[in-house]
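One structure, as C-alpha cells, below. Some questions next.
All protein chains but one are shown at their positions in the complex.
By letter and in written order, the chains are A, B, C and D; residue numbering begins at 1 in each of them.
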Amino acid sequence: MNRFLQTRAGTWTGFAAAALVLFGLAPLLLSGFRLGLLAQFLCYAVVAVGIGLAWGRGGMLTLGQGVFFGMGAYLMAMHLKTADAEFRGGPGAVPDFMELAGIRELPAYWAPFSSPAFTIAAILVLPTAFAVLLGLAVFKRRVKGAYFAILSQALAGAFAILLIGQQSLGGFNGLSRFRYFFGFTLADPVNQRMLYFIAAGVLLSVVAVALQLRRSRYGELLVAVRDAEERVRFLGYDAANVKVVAYAVAALFASVAGAVFVPIVGIISPASIGIVPSIMFILGVAIGGRASLVGPVVGALAVAWAQTALSEQFPSAWTYAQGLLFVLVIALLPGGIASIASVARRFPTKRTQVEAAA
Amino acid sequence: MDLLVGQLLTGLSTGSILLLAALGLSLTFGQMGVVNMAHGEFIMAGCYTAYVVQQVVGDAGVSLLIALPIGFLVGGAMGLVLEALLLRRLYHRPLDTLLVTFGVGLVLQQAARDVFGAPAVNVSVPEALRGGVDLLGTTVPRTRLFIMALAVLAVTAVALVLRFTPAGRRIRAVTGNRDLAETAGISSRRVDAATFFIGSGLAGVAGVALTLIGSTSPTTGQSYLVDAFLVVVAGGLGRIKGAVVAAVALGALQAVFETYSTASLAKVGVFVVIVVFLQLRPQGLFTLRTRSLA
Amino acid sequence: GEETVATESCVDTSGDTVKVGSLNSLSGTMAISETTVRDAIALAVAEVNAAGGVQGKQIEIVAEDGASEPTVFAEKAEKLIREDCVAAVFGGWTSASRKAMLPVFEDNDSLLYYPVQYEGLEASENIFYTGATTNQQIIPALDYLAETGVESLYLVGSDYVFPRTANAIINAYAEAHGIEVLGEDYVTLGSTEFSTIVNQVKSADADAVFNTLNGDSNVAFFREYANVGLTAADMPVMSVSIAEEEVGGIGVENIEGQLAAWNYYQTVESPANTAFVEAFKAEYGAERVTSDPMEAAYNSVHLWAATVEKAGSFAVADVQAAADGVSFDSPEGTVVIDGDNHHVTKTARIGEIAADGLLYTVWESDGPIEPDPFLEGYDWAADLAVTE
Amino acid sequence: MLRLRDLTCGYGRSAVVHGVSLDVGADEVVAVVGHNGAGKTTLLRAVVGLIPAMSGTVEFDGQDVTRRPTNKRVKAGMAYVPQGQQCFAHLTAGENLRLVADGRKRGKALVDEQLDLFPALRGLLGRQAGLLSGGQRQQLAIARALVTEPRLLILDEPTEGIQPNVVAEIEATVTALASRGGLSVLLVEQHLGFALQAADRYCVLRSGRTASTGATGTGAATRVREAMAI
Partner (left out) sequence: MNIALSCKDIVVEFDGFRAVDGVDLELARGEVHFLIGPNGAGKTTLVDAVTGLAKYTGSVVKDGEELRGRKVHHIARKGIGRTFQTATVFEALTVAQNLDIAAGAGRSPWTLLRRRRHLPPHVRATMERIGLGDRADTPAGALAHGQKQWLEIGMLLVGDADVLLLDEPIAGMGHDERETTGRLLHDIAADRAVAVVEHDMDFMRAFASRVTVLHAGAVLASGSVDEVSGDPRVQEVYLGTAKEPADAATA
C-alpha cells in the first residue's frame, strides 16, 4: 500500500481519492453548517501541511505559526473591510469599526488593500518575506531546538499583544462583519459552498507542493539538515538557507490558510493567532504524525473535529477529554495517527528502527 | 535620576518575580530539557495551596510561612507524578514533552476550575507585608521586597546545591548523559525524579509567593510561563547565573518600555530585544560549550 | 439597503418544548466570569418553566462553550442556530465575542441576548442588549464623580476595545466638564505588573482614578494600590468591571471603600431581588453571590419569554416587532425594551464596597435611564457618536 | 565473577547478540574480539544492564543480576568504560571524578591514584570535560571507572584514540591490577595485539554468536583470526 503510494500512479490515485472525498462526498453528505466547519478545518490542515514540512522534515518546531496565519488573515480581512466600506460609502470610506473607534480617516496603510490584486500579492509575499527575515536572523545564528520553539512561541505572544494594541486593526475585537468576498455575498449559502471548494482546492495544491518538495533533492537535504545540521555545513551548504526555505514555505501556507479562513469564519482576532492557537496547530501535526505527508492533514482535521465534537457533547468537561487525548496520543504514539498502520504491522526490520531513532 | 532608580527598583522586583517563576524551569527545562508547559499550572497549584492553607489556618502571616513549604511539596508532588507517568518515557523526545505537558496543563486548569470554581479566590496578605517602603523616591511594596528576598534565597540555595554538593553533581551528570550516569553508579531514575520534584516544587513556592501580588484563579500561572521560558533561554540553558541576569534585565526592560510606551508595546519591545540579543549570543548569556556537533 | 440572504429558520415549535442556547466561556481565560452567567440563565429558564413555560412550551437549554475565543463563539452560535434550531441564544461577554457572533445572527436571522455592559455604539436588529450601554453606566459614574468635586482623573484600563472606547468617552466628557485627565494607561489583559503604573498614579495625585481594568488584573492593581499607601479616602477608584464575584478574589481588605458603577448589586432592595437572590442561593449555594451581568442574563430570559408571549410567536420577526415596550420587573427595578435600539432602560447605581464584600448603593439615578448607545443626547459626545 | 548464560539481547525487537555464554573468573582478564558490528558493544551493554536481556541470564558474583538496573550492578562492583570517549560534558574533569568518588571512604585517595596513573589529567581538572580532546576524555573515562574500585572492569575499546605510550601504560595497569588480585576484566578490543597480550582468555564473536573461545598464548592470534574470518 505504502509502496504503491510512492509510485507515480499511486500519487495520482491518492489525489484522485482525496478530491473525490473533498469535492464529491463531503458536500453531498454534510449540512451547510458542517460543510462550513469542515472548510474551517481545511484551513487548519493547510497550516499543518506547512508545519509538517518545517517541523517533521526540517526539525523546526514552529510554535508561532499563528503569526503567519494571522498575517494572511488580517491582510485578507483588511481587503474585505475596505471593500465593504467602499461599497457603502464610496472610495476612501472608513470601515465601520474604525468609525466606532473614532478613526475618521482611512489610515494610509489601509488604502492599497482596496485592490484585490494588491491584497493577494501581499498575502503571498509579506508573511513569506517576514519569515525569511526572521528565519535568517535566527537560523544563521544557529538558534534551534527548544530555543527556537520558545522563541517562536514568544513571537506569537508578542504578535497577538501587538495586534490587541492596534485600534486601527480592530484591537482585541479584531476584524469581523464581512459582507462581500470579491463581489460575492458572503451570507449566500451558494457562495459559502464556493468558499469550501476554494479551501479544499488550496489544501490539495498545498499537499501537492509539499509532496514535490519532499521528493525533491531539497527534501532529502532538509532531512539531512534536521539530523546533522553541522555536518551539512561541512559539505558546503549553508544550512541556514535550507531551513529558511522550509520555514518560509510553512509561513506561506499558513498565510494562505489565514486568508481563506477569514471569509469562511467571518472574523479574525488576536485570540485566534496567539500562543494557544499556535500550539493547537502543532498538536494537530503531532497527533497526525509530523513526518508523513498526510499525517498533519489528518491530525489537524482530527483535532479540530474532536474539539468540536467533544465540546458539543460535554460543554463543561470537554477539556479533560481533549487534554487526555493529546497526552495519550503523543506519549504512546510518537509517530502519530499515521504510524498506527506500521505499529500494527510490527515488522521488526532495521529500517523501521532507524526511522524511529531518527 | 529618581525615575531611573525607580525603574531599576521596579526592574528588580519584576525580575525577582520572573526569576521565581523561572527558577524551577531552569532545572526542569535548563537542566533536564523538559519543556514543561504545565509549569504554569504548578505555579497555579502553589497559589491554591496558599489559599487552602489560609482557609485552614486563618492567620495570614502564619499561613504564608506554612504554605511556602507545603506549596513546595504540592508542586513537587505534582511534578513527581507527571515525571513518573509521562515524562520518563519522553526524555529522548524533548520537543514532545512540550505538547504532552500542554495537554496536562489544560487538564489541570479545568480541574482547578471544577474544584475551586472559575472565579478568582482571595489570599490575604499578612499584616506585616502590607504597605510599602519608601526607597530612593519610590514606594516599593513590602510584598515585593519579600518576593525579592525569597527569590534571592531560592536562587542561592539552588545554585549552591547544583555547584557544590554531590547531589548537584549527580543532577548535572544525569541530565547530561543518563546512560553514562547509570554506569557511574547513579540511579538516573531517582535523580530525574528528584530534579523534577525540586523544579516543580519551586514552581509551587513561586505560586505561594505570587498570591501576595496577583490573583489566584485557574488561569493564574499561565501568564508567567512564556516570560519564564524566555528568561531561561536568554540566560543560557541550565545556567542559574544567566537566569538571574536575564530575569532582572527583562524586568527592567519591561519597566522602561512601559514608561515610555504602552505596556502592550513593552512586550513586543522585549521580544525584539531578545531576538537582537540572540544575534550576539545565540546560546544565551552564559553557556557551557562542548565540542560535540549535536 | 443591504441585501441579506436569509436562511430559512429551522426552529421547531410543533412539540411541547422549545430550545434556547446558552453560550458562555466555560473554559479559557474568560471562564472566570462567564460561568456565573450560565448559572443565572439556567435559573431563569427554570423559573419560566416552573411558571408554565413560554407559549405553554417548556424551555430546553442547549449549552455550549465559547472557550474564550471569538471564532468559537461564532462557530457555536451558528451550530445552535442551524443544527439545534434554537429560538434564541443567551450569552457572550467580551465585545469581541459579540462582534464575532453578530454576523452569524444577522445572516441566519436569529436572536442573541447579550447581558454585559459594553462600550455602546452598536445596535443590531438581531441582538438585544440587556446590559448597560455607556450612558447607563459610565456617564452616570462621571456625573457622580463630578458632583462629589472630582476635578482630575487618572485612567487605567486593560488594553482592549471596551476600556479604550470608555476612555474616549471619559476624555470627551472631561473636556466638556472641565475635568483634567492626568494620565491614561493600558495593560495587557491578565497582566499583574502594576508597579510602574501605580507609582505614576501616585505621583500624578489625581482626585480619582477611573478603572476599566478587566478580570485578574484588578487583583494586582488594588493590592499594589493599597501597598503604596493609596486609599479610597485620598484617591477613590471608580471601577466599571468589578462586581460581587471579583471582590472576593481581590480581597475585601484591598478594596474596601472603593466605588463601582453598575445597575445592580446583590444588596439592591426590592422584592424581585430578594426572590432572585434567594432562588439563586438555594440553587447554587449560600456562599455564591449575584452580580450585575448575572442579573442582566437572568433578565434576558424573562424578557425574551415576555416578548414571545406578547408576540404570540417564536418567529424572529414577530419577536422583533413585539419587543418595543416589553418590560420585566427585574431585581434592579423595572426594565423596558427600547424597540428602536434593542437596548433596555436601566437604573444607574454607584456602589461602595463594604467590609462584607458586597456593594451598597451610595447613589442611584432618578429612575431608569433610557438607553442611548450612540450618545445622541450628549452634545459633547457629538464627535464620538456614530450612527450605524 | 561473571557468568553469562544464553544471553540474547539487541535493540527494539531485533536481537543482535544470540545466546552467548561466557565466564569471567576471579582475577581473570577475558578479551572479546570480533569484527565491527559483531555485537561486542551490545553484549557489554547488556552485561551492565543498559539494554535488557531478551533471554538468558547475567550472574555477577554468584547473584542473578539480569533484572537489576545498571546503577545497582555498578554499586555491586562492576565498572564500565563505554566506547566513544564518553564523559559528562558539562561537568569539569575534576567533577567527573568526584562524582564517582562521592560517598566513598577513600574517595580522595582513589582520585589521586588515578591522577598518578594519568598525569596528563592533573592539569585539566578544572576544565569542562566537554572541551577536552578525544584522548583526554578517554583517559578520564578509564580513571572514572577505576575510582569506583571495581571487582569487574568492563572496557569497550579502551585504547581507541589514546596516544601509544599511554596505551602501554593502560595495558600495564590492567595487567597489574588483575595480577594484584581482586579485579577481573572483560575487555573488548580491536587491536588483537593488545587484547591477546593483556588477556588470559579470549572469546571471538561473529554475527552475535560465539565463534570460538580459548586461552591466549602461542598460536592464539592465528586461531582468533581464523575464527573471525568467514
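Criterion: contacts are C-beta pairs under 8 Å (C-beta built on N, C-alpha and C of every residue); 3 or more make two chains touch, one makes a residue touch a chain.
Since the structure is predicted, the reported quantities are computational estimates derived from the model, not experimental observations.
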{"item": "Candidates D:G134, D:G182 or D:G217 - the one touching the absent chain", "value": "D:G134"}
{"item": "Which residue of D:E28, D:D102 or D:E157 touches the chain not shown here", "value": "D:E157"}
{"item": "Contact residue for the chain not shown (choose from D:R3, D:R104, D:H191 or D:R223)", "value": "D:H191"}
{"item": "Among A:T13, A:S31, A:Q212 or A:Q313, the residue in touch with the chain that has been omitted", "value": "A:Q212"}
{"item": "Residues from subunit A at the interface with the omitted partner, ascending", "value": "212-213, 215-218, 220-221, 223-224, 227-228, 230-239, 350-351, 354-355, 357-358"}
{"item": "Chain not shown, touching residues in subunit D", "value": "34-37, 83-85, 120, 124, 131-136, 138-139, 157, 160-169, 171-172, 190-194, 197, 221, 228"}
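Convention: only the chains that are shown with their structure count from here on.
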{"item": "Gap in Å, rounded to a whole number, between the CA centres of subunit C and subunit A", "value": "35"}
{"item": "Where subunit C touches two or more other chains at once, by residue number", "value": "26-27, 159, 186, 188"}
{"item": "For subunit B, residues that touch 2 or more chains besides their own", "value": "109-110, 262, 264, 267"}
{"item": "Residue numbers on subunit A that touch subunit B, as the complex places them", "value": "61, 63, 134, 137-138, 141-143, 145-147, 149-151, 153-155, 157-159, 161-162, 164-165, 228, 230-231, 275, 279, 282-283, 286, 317, 319-320, 322-327, 330-331, 334"}
{"item": "Residues of subunit D defined as touching subunit B within the complex", "value": "48-50, 69-72, 74-75, 79-80, 82, 86-91, 95, 98-100, 102-103, 128, 130-131, 144, 148"}
{"item": "Of all residues in subunit B, those that touch subunit C in their complex", "value": "6-7, 10, 13-14, 109-110, 113, 117-125, 130-132, 138-144, 210, 212-220, 222-223, 254-255, 258-259, 262-264, 267"}
